[in-house]
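Please see the structure below; I have some questions.
Only one protein chain is missing; all other protein chains are in place.
Chain lettering (A, B and C) follows the sequence in which the chains are written, and residue indices restart at 1 in each chain.
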Amino acid sequence: MIKIGIIGAGRIGKVHAKSAAGVKGVEIKAIADPFMNAETEAWAKEQDIPNVYTDYHEILNDKEIEVVLICSSTDTHSKISLEAIEAGKHIFCEKPIDHDVNKIKEVMEALKKSNVKYQVGFNRRFDHNFMAAREAVKQGKIGELNVLKVCSRDPGAPPVSYIKVSGGIFLDMTIHDFDMVRFMSGAEVTEVYAMGGVLVDPAIGEAGDIDTAVISMRLDNGALAVIDNCRRATYGYDQRVEAFGSLGQVAIGNDTDSLAVISNADGVTAEKPKLFFLERYMEAYTREVASFIDAVINDKPTEVNVEDGLKPVLIGLAAKLSLAENRPVKIAEIEAKFGL
Amino acid sequence: MIKIGIIGAGRIGKVHAKSAAGVKGVEIKAIADPFMNAETEAWAKEQDIPNVYTDYHEILNDKEIEVVLICSSTDTHSKISLEAIEAGKHIFCEKPIDHDVNKIKEVMEALKKSNVKYQVGFNRRFDHNFMAAREAVKQGKIGELNVLKVCSRDPGAPPVSYIKVSGGIFLDMTIHDFDMVRFMSGAEVTEVYAMGGVLVDPAIGEAGDIDTAVISMRLDNGALAVIDNCRRATYGYDQRVEAFGSLGQVAIGNDTDSLAVISNADGVTAEKPKLFFLERYMEAYTREVASFIDAVINDKPTEVNVEDGLKPVLIGLAAKLSLAENRPVKIAEIEAKFGL
Amino acid sequence: MIKIGIIGAGRIGKVHAKSAAGVKGVEIKAIADPFMNAETEAWAKEQDIPNVYTDYHEILNDKEIEVVLICSSTDTHSKISLEAIEAGKHIFCEKPIDHDVNKIKEVMEALKKSNVKYQVGFNRRFDHNFMAAREAVKQGKIGELNVLKVCSRDPGAPPVSYIKVSGGIFLDMTIHDFDMVRFMSGAEVTEVYAMGGVLVDPAIGEAGDIDTAVISMRLDNGALAVIDNCRRATYGYDQRVEAFGSLGQVAIGNDTDSLAVISNADGVTAEKPKLFFLERYMEAYTREVASFIDAVINDKPTEVNVEDGLKPVLIGLAAKLSLAENRPVKIAEIEAKFGL
Partner (left out) sequence: MIKIGIIGAGRIGKVHAKSAAGVKGVEIKAIADPFMNAETEAWAKEQDIPNVYTDYHEILNDKEIEVVLICSSTDTHSKISLEAIEAGKHIFCEKPIDHDVNKIKEVMEALKKSNVKYQVGFNRRFDHNFMAAREAVKQGKIGELNVLKVCSRDPGAPPVSYIKVSGGIFLDMTIHDFDMVRFMSGAEVTEVYAMGGVLVDPAIGEAGDIDTAVISMRLDNGALAVIDNCRRATYGYDQRVEAFGSLGQVAIGNDTDSLAVISNADGVTAEKPKLFFLERYMEAYTREVASFIDAVINDKPTEVNVEDGLKPVLIGLAAKLSLAENRPVKIAEIEAKFGL
């Protein structure tokens, strides 16, 4: 039995606890959260998690615990990652590792000197639809990739208080889409041009961010890619991808609660996409944790490594600079800043 | 130039005039209608139809006219067919030839002794969707046919005055679907069982008819078929077919005015099927007349012959008897009544 | 904690064990199977099921066990049901209760004198698509139901050895569809006419059964219904429903592994329906067991009661008689035979 400790008992910590509990050969030994309260303790008891801490160091110090899931707030990811590497734990870390590339570099350096597994929480790679599209591209069903289109719209904008500390739309929301560009294409982004606007809520603009964007990219395999984002879609969580190539196209749609279609005098109406990301990606969350534990147990590379955690941050910073200066920005320009 | 005369200047007569006018090598020389009026005369002038009659015999007596399109009221179809055969004209006759099998037999006998072409107006055989499904079946794409399903619903019921003289739902509406069963399967119906109800309008029941039906059939190739009918569908003209076989299934949907799909808080809504049969089948009407004239010009068999006009009437009569006596009825039983 | 015993450790027994294990407040105390073997014992251990028996009476005699799930072979369902009622256990019984109506009557009688909950395993009622269609009908979105169409095709026929003891297609396969007719319509079937054929495998015919059928039905609310069945569909498990009424139609499609659509020179290709019933209905199996346990814990009526277990058997027997004698058969005729 592999013993696991979960750091962070918020929404995503609880989701991962449930996923981990469903994996064979795994036992969740402890969960830690600085804001641990009676409700969370009751929840932990119900999940048969025997130890509940406010200080995550108790988990890091527990020699029996081989694996940690870092589900704490974003600003603590890199710090806890470093401590966990030091403690020799295998690490699943929620995305992003950090908004500061230098801190990600520190984690990368530490990992090089260590033997621990490290996986970053880009859950969308484990979604059945995105996986099917990726498989089609990988198997050559569309031939050489020419144009990759990623559409990503949230059902509604988060509170402005969150926006302010989010790192901006490119590091907070588009980061998943940058990951999707890399995942779907199997290529690296070399240049970015971002256009954006404040079309959903002026308060987002006052907070120094945008809420709507179109980002075009060149990839190192010659293909072009484009992402369009919006913080609000009335019809639900809209996340699609369309990969077009020399032999054809693969496209994916949005999951719905059912396939019921009603025909009446108003038209022929299907259900709208699922509204809540936890509902939409629950299966993906389960699969990513299972994949990580499989990598630990069977000593395989993790499916989303620290490099995969770094790259979307670089692209996001390039997009940020592109928007600020209204010019295309090469990823190499960002890398140079950080000596990469 | 082949000269054509059109008998009947109602809605369908005008539709066929337009179709015929578009066929190369054809000239419409005359149109006849007992209720000819100023409006129709003006219309004829606009279409460059030089002769307008109230008595169709003027058309039959015109030696220059080689082809007639019989678009008059149903009760005159067989009589005019016989006269036109006698006059040596090639004939396109609107469906049904007659509700009385004996009269259809007379037409068949007359045709045997003559060399004229005869086509019955089952337009749906010329619709792009039904044609595509038929081609798939014919080319073996679904293997051996096992189950054929025909769904046929009108947007709204005709006036009860029409229902009363219509011959009943099976001879008026389902007759097209019986034709589709034969067309799609390339097989003959051998037995019928009909269930029906008055679910749309009690006045239809009072007129001695039903407005909703489910009709199951055995075909002579072993396959099963089922039609479901209703006189009213709020969402438009619903005419679909699903042919299922040993290798798979082919299904067709309903044409819409556009492919626009609107996603909003209410769902994901496509347009409803076209509402009006003339709009839906305009292309099919054009194609059937072109096909008929092609058969005349190039001396080929017509695509829908007098046999194809007879068979659905026999199936319709079997369905009528089945409903009346609540038992399956073999087509042979109906044929025997008429010495067929 | 409610303690559960599972009788039968075959495929469906294991599925229900997994579902039950996921329900809060439930503990599986024992599982019994006459063919218990090392593999199943190892499986039970892995599931934390402490007791493994070959004789299910050990479960019935265990006073701590309040609930039993009967997942044994069909011919034992009614006998074990009776014993379990006698022992005062709440019962979830796989469908069908029995092919012999008299035995179902015995179970019904026993239940009347007892206070135990009884649920029959019609899992399809708990499928997200069928539930959505049912909700649409129930909420009046299609108005008054006029025509209900159920399409049900298996990916492939079971072995002929199974066919021989299955009770025939109507009691083995169509029974689920008869249940769907009742579930979707909220009405009772009053008359049945069945047409069938042996189109998949002659060996099925030699075993005295058919493999393809079209069954039409009258319902006591005036609506018509039709089921089409086939034991083989090359493209997967095809289970759809289309409910048509005075205000419109609701239809459901088949779940697929992903929504990926590939466009190339061959066409625009979506995935075929899921191929395996366990995969397709896993969620429904989970939901039905949860619903049953909820009924037990909160003392509510079960969602599929013994009456719901009886009715489809009566309709199936009517269909069997209809096919044998090629005539419509009233359900009342079958009921009369059994003094119902």
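As a working rule, a residue touches a chain if its C-beta (ideal position, glycine included) is under 8 Å from a C-beta of that chain, and two chains touch if they have at least 3 such contacts.
Quick caveat: nothing in here was measured; it's all calculated off a predicted structure.
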>> For a quick check of understanding: of A:118, A:170 or A:193, which residue touches the chain that isn't displayed?
In response: A:193
>> Among A:68, A:230 or A:262, which one touches the chain that has been omitted from the display?
In response: A:230
>> Tell me which of B:133, B:157, B:200 or B:296 is the one touching the absent chain.
In response: B:133
>> Given that one chain is not shown, which residue among B:1, B:262, B:278 or B:336 touches it?
In response: B:262
>> Please output the residues of chain A touching the missing chain, sorted low to high.
In response: 144, 146-147, 149, 151, 153, 193, 195-197, 199-200, 212-214, 216-218, 222-226, 228, 230, 232-235, 238, 244, 246-249, 326-328
>> Take the complete complex as the reference. Which residues in chain B touch the chain that isn't displayed?
In response: 24, 46, 128-129, 131-133, 136, 141-142, 247-255, 257-265, 271
> In the whole complex, what residues of chain C lie against the chain that is missing from view?
Replying inline: 233-235, 238, 262-273
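In this text, only the chains that are shown with their structure count from here on.
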>> If I average the Cα coordinates per chain and compare with the overall Cα mean, which chain comes out closest?
In response: C
> What chain is the most remote from chain A, judged by the mean position of CA atoms in each chain?
Replying inline: B
> Just how far, in Å, is the C-alpha centre of chain B from the one of chain A?
Replying inline: 59
> When the centre of a chain is set as the mean of its C-alpha atoms, what distance in Å lies between chain B and chain C?
Replying inline: 42
>> Please output the residue numbers of chain A that touch at least 2 other chains, ranges allowed.
In response: 263-265, 271
